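Yeah, one chain of the complex is gone here, protein chain that is, but the others are all in their spots.
Letters A, B and C mark the chains as written, and numbering starts fresh at 1 in each.
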Amino acid sequence: MEDKRTVAFIGLGIMGRPMAANLVTAGYHVLGYSRRRESADGLVAAGGRWADSVAGAVRDADVVITMLPDSPDVQVVALGPGGVMASARPGTLYIDMTSIRPDVARQVAAAGAEHGLRCLDAPVSGGERGAIDGTLSIMVGGAAEDVAAARPVLDMLGSTVQHVGPAGAGQTVKAANQLIVAGNIALVAEALVFLQAQGVDVDAAVAVLQGGLAGSTVLARKAGPMLAGDFTPGFRIELHDKDLGIFTAAAREAGVVTLLGAILAQLTGAARAQGDGGLDHSALIRVIQRLAGQQP
Amino acid sequence: MEDKRTVAFIGLGIMGRPMAANLVTAGYHVLGYSRRRESADGLVAAGGRWADSVAGAVRDADVVITMLPDSPDVQVVALGPGGVMASARPGTLYIDMTSIRPDVARQVAAAGAEHGLRCLDAPVSGGERGAIDGTLSIMVGGAAEDVAAARPVLDMLGSTVQHVGPAGAGQTVKAANQLIVAGNIALVAEALVFLQAQGVDVDAAVAVLQGGLAGSTVLARKAGPMLAGDFTPGFRIELHDKDLGIFTAAAREAGVVTLLGAILAQLTGAARAQGDGGLDHSALIRVIQRLAGQQP
Amino acid sequence: MEDKRTVAFIGLGIMGRPMAANLVTAGYHVLGYSRRRESADGLVAAGGRWADSVAGAVRDADVVITMLPDSPDVQVVALGPGGVMASARPGTLYIDMTSIRPDVARQVAAAGAEHGLRCLDAPVSGGERGAIDGTLSIMVGGAAEDVAAARPVLDMLGSTVQHVGPAGAGQTVKAANQLIVAGNIALVAEALVFLQAQGVDVDAAVAVLQGGLAGSTVLARKAGPMLAGDFTPGFRIELHDKDLGIFTAAAREAGVVTLLGAILAQLTGAARAQGDGGLDHSALIRVIQRLAGQQP
Partner (left out) sequence: MEDKRTVAFIGLGIMGRPMAANLVTAGYHVLGYSRRRESADGLVAAGGRWADSVAGAVRDADVVITMLPDSPDVQVVALGPGGVMASARPGTLYIDMTSIRPDVARQVAAAGAEHGLRCLDAPVSGGERGAIDGTLSIMVGGAAEDVAAARPVLDMLGSTVQHVGPAGAGQTVKAANQLIVAGNIALVAEALVFLQAQGVDVDAAVAVLQGGLAGSTVLARKAGPMLAGDFTPGFRIELHDKDLGIFTAAAREAGVVTLLGAILAQLTGAARAQGDGGLDHSALIRVIQRLAGQQP
């Protein structure tokens, strides 16, 4: 780990901020960069440093991490002028942790190979809470030796780190993750709306459902806020909608039929169209409630 | 508990057999009845007794339990000539643990009130394994004092026993349980077919999915058998299809829109139509595979 | 036709009223009965007569026609005390034109066989306008010779009269008809909402769509009112929802997977839950609009 001491961290949003801070705590020299200078305040307070540009951040880094909103942002930061490819030293380990399209992850990896960078796609699951607690699930695509090299850093960020295949595989698994999470939210939502309509003691019902084959992390974490109408994000529906777009497009290309995925992408699309895109993804229940004629 | 020592157990199938045996082990006098005499062999070996008829089983029982295939069976055994209502003593606690239509559960409870029986609907989740281990989740509808009286018996059968509302509420929660379970199976199936089509390391993917917000009891227990093609029931698709019929009908009556429920009922219907009704419900993945042009 | 001169017409609602009047115009002696006396005013003005009861209407009739709201109504009027079976003469031709469950139609036919009545199920398509104009499409189930005997009467009510199979077959075809009609309405609704969102000249678009493979009777008749927001029934969504319940249940029993049917039944259910059950079925577009965040 001696040679992996300096980490450039690009993207200091809801997720990136606590992740970068955790790396400082773990003893890394962290140079942060974000579009807005003030996003780095917490990092600087924790002992990290601010870099004035992507190029400035990555130039002397051993490891570069990006945590950005979407595929085009990664294309700009990784591939654009003054970006990671153009500015990092050969041999640098570049870990993109954004959730993006698998084909863009493969495009980045191919560009990395040309520039002598070692690239991994390593999107995460677990939300803001997992980022703060360092308990994210991290799904990693890339070469085995690069995954091994990255593991000390990734272990500071997540409690489950899995190498799931070659370049792009991390994003593919993330897409599947988003299918299952959205599906669980929608199932719990349909169940709760149904149970409330029938006059059932819903708290007792959730407890017994959790104890059987219906149990899930979503049921454990989200049923309460859904019943309480607390939709502070967390993970915004508009991002989940973007992710389901990635999933359904990738499934389509692969010749995989995904009836639930297709319906779920419509439900997240409905949530956005109805003005709820900025709420936590558990607010999908509001779409189900409106379908049933309720005013949530 | 002194006055609840004799239990009549009607229905000794895959679920009823181990449940009745657990009650013997717990010290109850158990009189079993089933359509086929040989179904009682295990119970008798464990120390229970065989009754020649429903009437014979329930006549002197403190508690009557039925665990039958479907709503019409319960109507016959509970309400028919020589059935529970006709034969049990007033004051007997009658617990139907079959998964049936909520309106039939309410019909039974109303008949019980006329005959002086105390009725509960108490369907279970957890499958054969939960029945054997005594770790079922049990969702109970009925009067609070009757639930309290039944609790010692139910605690021998399940690890989670919840009173969820008045007569029929147990069945309502069970219907919601079946929605969520079927949905989770289908989501995991779509995810696995997708990941396999993309050349991902599926075992590693399942591990990382389980660690994040996508984690669920279905993913933990069923992904392995689904990947191995092991569909020994367990819980048969044709029964799950019946249960989704109950759910969608009850949702319809209640004015609750359930897009996922509707699609899931079609998928279980497809599984039956394709000849897989007798397989474990995790075999839903075969419908997804066939949709994607694979020959499972 | 000499011996088919007296027609008892039970059920004088939106559909029954003009149908009965058309039979008067065609030269039949028509005795009408309806739950409310005033429903017969138009019939009496046209030259028909009022009967005080079902029994009174059918006693001397050559042909009995029922046009009622739903399956239970037909069971009461056909099979109940003082009903058609109990009161009509053996040999009477009994044509039920209500849209009901195919199994109830078969139950009525079986009862008719016992009582010596010749029964047909002959539901219609074409709505109030078709009833007034005598241009209904009539789908007839029953024995060929009974269909032949009924044809003179049916030809006065519809422009397309087809014998589609044995008892119940008329209702089966009607169920399929309701699937296709609901589907066409929903497709046109999705298309119109899409085109409006894109700033297309929707009237020109409808014209060109109608000229190609997308053309349909629904597009021709309903797109205009949908765009104008005119949802005067016509055929009420709550009745169409009932019919889709019949279709999906019958498909389920027959082992036929019907993904579109399942979604459509959810959409009509949503329309009812949202308070639009009393509007014309073309008001399904309001569900689509609300899903897209619009306030119709």
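Going forward, contacts are C-beta pairs under 8 Å (C-beta built on N, C-alpha and C of every residue); 3 or more make two chains touch, one makes a residue touch a chain.
Quick caveat, the model's predicted, so the values are computed rather than measured.
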item	value
Touching partners, among the displayed chains, of the absent chain	A, B, C
Absent-chain contact - pick from A:Ser159, A:Gln210 or A:Gln266	A:Gln266
Sole contact to the chain not displayed, among C:Ala46, C:Ile180 or C:Leu227	C:Ile180
Identified contact with the non-displayed chain, of C:Gly48, C:Gly83, C:Pro102 or C:Gly245	C:Pro102
Absent chain, residues of subunit B that touch it	259, 266, 270, 273-275, 287, 290-293
Residues from subunit A at the interface with the omitted partner, ascending	245, 252, 255-259, 262-263, 265-266, 269-270, 272-273
Positions on subunit C contacted by the hidden chain, ascending	102, 124-127, 130, 136-139, 159-166, 169, 172-173, 175-177, 179-181, 183-184, 186-188, 190-191, 193-195, 197-201, 204-205, 207-219, 221, 247, 250-251, 254-261, 263, 267, 288, 291-293
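The definition used in the following text is that only the chains that are shown with their structure count from here on.
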item	value
Intercentroid distance (Cα basis), subunit C paired with subunit A, Å	53
Rounded Å distance, subunit A centre to subunit B centre (Cα mean)	37
CA centroid of subunit B to CA centroid of subunit C, Å	40
Contacts with two or more other chains, residues of subunit A listed in rising order	259, 291-293
